[in-house]
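Omission of a single protein chain aside, the complex is shown with its protein chains in their original locations.
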Amino acid sequence: MSLIENVMSAQPAPTEALLTLDKLTTHLGSETSPVRAVDEVSLNIQRGETFVLLGESGCGKSMIALSIMRLLPHSGRIVGGDIRLDGQSLRALSEAEMRSERGGRIGMIFQEPMTSLNPVMTVGEQVAEAVRLHDRESRGRIEERVVELFRAVGIPDPQRRTRDYPHQLSGGMKQRIMIAMALAGRPELLIADEPTTALDVTIQAQVLDLLKQLQRDTGMSIMLITHDLGVVAEMADRVGVMYAGQMMEINDVEGFFQNPVHPYSRKLFRSVPKAEKRHQGLDVIPGIVPSLNQAFDCCRFADRCEFAHDRCRTQLPPWRGKAQSGYRCHLAPEEVPESVAPALPTRHSQAAAGKALLDVRRLKVHFPIHKGVLRRVAGQVKAVDGVDLKIDSGCTVALVGESGCGKTTVGKAIIQLNRLTDGQILFDGDDLANVRGRRLRRLRREFQIIFQDPASSMNPRMLVEDIVAEGMIAQGIGGDRKQRRLLVERLLGQVGMQPAAADRYPHEFSGGQRQRIAIARALALEPRLIVCDEPTSALDVSVQAQVLNLLKELQAELGLSYLFITHNISVVAYLAHEVAVMYLGRIVEYGEVGKVLENPLHPYTAALLSAVPVPDPAHEREVIKLQGDMPSPIDPPTGCHFHPRCPHARAVCRERYPETIEVEPGRRVSCWLMSPQ
Amino acid sequence: MTAYIVRRMLYALPILLGVNALTFVLFFVVNSPDDMARMHLGNKRVTAEAVQAWKQEHGYEKPLLINHSAQGADMLTDTILYEKSLRLFLFDFGQSDSGRDISHDISQRMWPSLAIAVPTLLVGLAVNITFALLLAFFRASYLDFWGVVLCVAMMSISSLFYIIGGQFLVGKLLNLVPISGYDTGLHAWKFMVLPVVVGIVGSIGSGTRWYRTLFLEEIHRDYVRSARAKGLSEHWVLFRHVLRNALIPILTGVVVVLPLLFIGSLLTESFFGIPGLGSYTIDAINRQDFAIVRAMVFLGAVLYIIGLLLTDISYTMVDPRVRLD
Partner (left out) sequence: MAFQPVILWTDALIYLLLGLAAAMVWYTRRHEHLAAPWQRVARSRTGQAAMVVLLFYVVVGVLDTLHFNPKSGVDDQGEPIYSTEVLSLFDHIAGSLRTQREKTYSAPFATHLFSKENIEQPDGSMLRDYPRLIYGGAHLQLGDDSKLQDIALKALSGALKGGAVWLMLLIVICRANRDRLARLLGGRLRNPWHVGAWTAFGLALLLGALWELSAFYHVLGTDKVGEGVFFQSLKSIRTGLVIGTLTTLVMLPAAILLGIMAGYFRGWVDDVIQYLYTTLNSIPGVLLIAAAVLMMQIYMSNHEDDFNSVTERADLRLLFLCLILGVTSWTSLCRLLRGEALKLKELEYVQAARAFGVGNFRILLRHVLPNVMHIVLITIVLDFSGLVLAEAVLSYINIGVDPATNSWGNMINGARLELAREPVVWWSLLAAFVFMFTLVLAANLFSDVVRDAFDPRLRQQR
C-alpha cells in the first residue's frame, strides 16, 4: 500500500517527540472570569506511539485536542504554553500555515460520527476534499485515492459507497469515513476524541481494531481521548490522567494498570464495577469536581481525596518525575495506603423460588408503518417480537443488548408507557395488558422507572420537593402537604441527600445527585419493581459507582426488584442476578449472570462479551469479529435473525428461527447450535 | 412519491372546502345579500324594490342553501351556495359586482403582477444571501455588529415609507423614472425598475438578518468543525458546506411563496399604479366588490396549497435525507 511506504520512508530517527505540549493553558469564556479548561498541561507523544488522555467529563481533555488543532470554540483561547509538532511551534504558525497542518500532518476524528459529516454532501466528496487539499501525489487520481482510503478503513464495496450520503450509513461506517478523511493527508499524528463512545461495543471493537491496524501500517502516532479504562488497556502505550484541567499522572500502560500512583487514578480503578466485587460496595469518590472558574492555590483533588492533609489544602502539588512519566501529588506512592472498599449490607438474599413478581409472556410491541395514498399499514417495525421474561421479587434481571435491539421498548411496555401489540404482562397476578383506567392508575404505584438522562428526567421548572412528591399527589397518598414534606425529606435522606435539597431546582445538582433524586422520586410510591433504563450510562465512572451502590443498598433494604436495561457488561456482572441478551427484538440467551458471562452459549452473546474491552492490558482476549451492523427491525432476516453476522451459521439458520431450548434449569438459548438435532 | 402527491391533493380538498365555507359564512350569513344591496345603493331610504332589483341584477336573489321552489337537483344547485361559492371549485369565478368577467380579468392582470414580483423575489434573494454571507463571514466583528444594527433599523421602517421615499427621491427629486404607471411589452421596464428596487430595499433588513441567523446556526454544527479539521479554508467551509445546508430552509421558504407571486403585492401595485392582481384586489376592496374578493381568497388558498406541495417536493430535491412516502 502506497499509504504505508510514504510515511514510513519519511520517518527520521526518533530524536525528539512528535508532539510536545509545554505548559499549555487554555481558557474559555470571558476575560474577567475565565473557565480554566486546560491548566499548564505538559506532555509529549513519541512517533508511532499511542498516548491516551484519560479523564472524566469536563476535565479538559477535549480542549487539549481542540487547542492543538486551533479549533477552539469562539470563546476559547490559548493563553499560555507552547505546542510543538516535530520541534516546530504550532502557535507561531499563521492561520494559512495552520490550515495545511490541520488534516495534513495532524488528523482528527470526533465523538459524534452521526453529526460530524455534512448531511448534504456525498461521503466520497467529503473525503475527496481532504485528498485534494493535502495529497499532492494523488492529484489527477483523486477518485482512485478516495476508493483506496475507503478500502483502507474497511468499508465494503467502496466504489459504490463513495456516492452515498451520510444518512445512508450506520454509525460505525460514518466513523470509518471520518477516519478515512483524517488519513487523507497521511497524518503523522491522529487525534481521536472519544471515537467510540457513541458506538455499540461490537462496533467499538471494530473501530479500535481498525485504528490499531492503521497505526501498524502507517506508523502514525495516535492521541486517543477516552473515559473508559477498558479502552485504555486495549489501546494505550502511555496514559495521561486528567483531572479538573490538570494532568495528574503520566505513566506507561503496564505501570499504570499495575501500580497507579495518584490517589485519583487509584480511585478510578476501584470504582469500576466487576463481577469479583459483587458482594462488596464499589469505591466511590465523594463530592464533585471543583468549578474551574477559579485559580487554584492548592491541590484541586484535595476535597475529594481521603489521604489529603494540610499541605494538600494550602500548596499546589509539584510535578514529580519526568515528562515521560510522573505524577502531581504531595504524597509519594508509598505514603498512599490501600483503601478498603465500603461494605454492603448483606441481608440480601435471593427470594427462594417464590412466585415471580413479574412474568412477561410473548410480549410483542410493533409500530405500524403507513404507506400509500390511504396511509394503509404497509409494514411493522417489530421493536419487540415475542419476549419472555420473569423477575422474582428482590431480584435484578439485566436486559442487555446493543442500541436498537428493543430493550428500552420492553421496559416501557412493562410499565405501560407503550401499548403492547400482543402478549401478557403478569404483575403479581394481574395482566397489565388488560387493565385500564382507574385500576391501572392505582397499580402504577407498584412499578416505577428511572431514566438514563438525569438532565431531562426532571422538569426544570419544578422544585425537588414537588418532583419527588408528584407521584404521591397523583396517587392521593402521603397525607397533607406537611406530612408529604416530611416523607420527601425522609426519601432524600434515604438516597443520601440533604433535606434542604427539597427547596432547590434540579439544575443546581450534578448528574449523579440528580440521578439520586430520580431514585427518590421512584421510591416515593414504595414500588416493588423498578425499571432502570440505562441509569448510569450518562454518568462518569466514579459517580456511576455511587448510584450502583445505592441501588444495591436499596434492594437489600427494601427487597426491590430491578429490571436493569443496559449495554454495559461490567455493570451487569456487578449488579444483576440474571441476564437476558436481546438481539433484534428477541431474547437470544437467558440465564444466571455468572454462567452466561463465563460461558456464553449463543454466538451473539459470545461476540458481545468478547468485544468489551477489559481494563487490564495483560488480558489477552480474542475478539470475535462480527460482520456489518444489526439489521433493521422493519425487515428482519429470515430464519435466525443473527445468521447474516454469525460465524457459525448453517443452512438451517437461514430458514427457520430456532426454538428456545432450556439447556439447564433457568438457562435458555435460542440457537440451532444448541439444538439436539 | 406519486402516492404522496395524490394524498396531498386529496388532503387539499377538505381545506378548500373549509376556506369556501368560511367565506360563505362571512359574505352571506354575517350580512345578508339585502345588507349588501342596501350598502351599495347608499344605505338610507332605499326601497325594497331597489334592493330586489340590485339582487336580481347581480344574481343574489336566490335562497342561500336550499331552493324550495326548485325541483330535484336544482334544489341544491339553484342557490347562492352553489352558484357563488361551490362554483369556485371549477375555477368558475363568475362576474364581478360591476359586471366584468373575473376569470378574464385575472388572466389579464396576473402578468404585470408577475413582472414585478418575480424580479423582486429573485434579485432580493440574491442580495440578501450575499449580505448575510458577508455578515456571517465577518461574524463577531464590527462589520457584523453594525450590519445587524442596520438590518434592525431597516426592518423597523414601515414598507409605506420605502415606497413613499422611493417615489419621492427617484421620481420627484431625481426624475429618473416615472413614479407610477405601466406599459405593455418591453417598454414596461422603466415602470418596473422603481417598484422592484423599492421592494428589494424594503426586504433587506429582515431578509439579511434572518439568513444570517440561519448561516450562524449551521456554522456551529459538528460537521463544520470536521470540515475545518480537514484544513479547509474559512471561505471554502462557508461556501461549500454552510451555504449548501443553510440554503435548504431558504429555498423551501421561497418555494412556498412562489405560487402566490401571481397575486402580486397589494401595496406596491396600488402605489405604483401597476395593473396587476394586487391593485385589482385593492380596487375591489375599496369598491366593496365582494365577488372579486371571494374569488381572490379562493385563488389565494389554492395557490398556497400548491406552494406547500411544491415545498415538500423541493425538499426531496435539495435534501438527500428527505424522502416522501
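Which chain is which? They are A and B, in the order written, and residues in each are numbered from 1.
Everything below uses one rule, namely that a residue touches a chain if its C-beta (ideal position, glycine included) is under 8 Å from a C-beta of that chain, and two chains touch if they have at least 3 such contacts.
A quick note: this is a predicted structure, and the numbers were derived from the prediction, not measured.
Enquirer: Among A:Met462, A:Leu558 or A:Met674, choose the residue that contacts the chain missing from this document, as touch is defined above.
Expert: A:Met462
Enquirer: Can you work out which residue in B:Asn31, B:Ser69 or B:Ser98 touches the chain that's missing from view?
Expert: Within the whole complex, the residue contacting the unshown chain is B:Asn31.
Enquirer: Tell me, which residues in subunit A touch the chain that this view leaves out?
Expert: 74-75, 412, 415-417, 440-442, 444-445, 447-449, 451-453, 456-462, 467, 470-471, 473-475, 505, 507, 518, 521, 525
Enquirer: Touching residues of subunit B against the unshown chain: what are they?
Expert: The list for subunit B reads 14-16, 18-19, 22-23, 26-27, 30-31, 35-36, 38-39, 43, 152-153, 155-161, 164, 167-168, 216-217, 220, 260, 263, 266-267, 270, 281-282, 285-286, 288, 290, 293-294, 296-297, 300-301, 304-305.
Simple rule for what comes next: only the chains that are shown with their structure count from here on.
Enquirer: Could you tell me the distance, in whole angstrom, between the mean C-alpha positions of subunit A and subunit B?
Expert: 52
Enquirer: Okay, in this complex, where on subunit A does subunit B touch?
Expert: Residues 69, 71, 74, 96, 99-104, 107-108, 110, 112, 115-121, 129-130, 133-134, 165, 167, 178, 181-182, 184-185, 371-375 of subunit A touch subunit B in their complex.
Enquirer: If you look only at subunit B, which of its residues touch subunit A in the complex?
Expert: Subunit B residues touching subunit A: 3, 6-7, 10, 140, 221-223, 225-233, 240-241, 244-245, 248, 318-321, 325.
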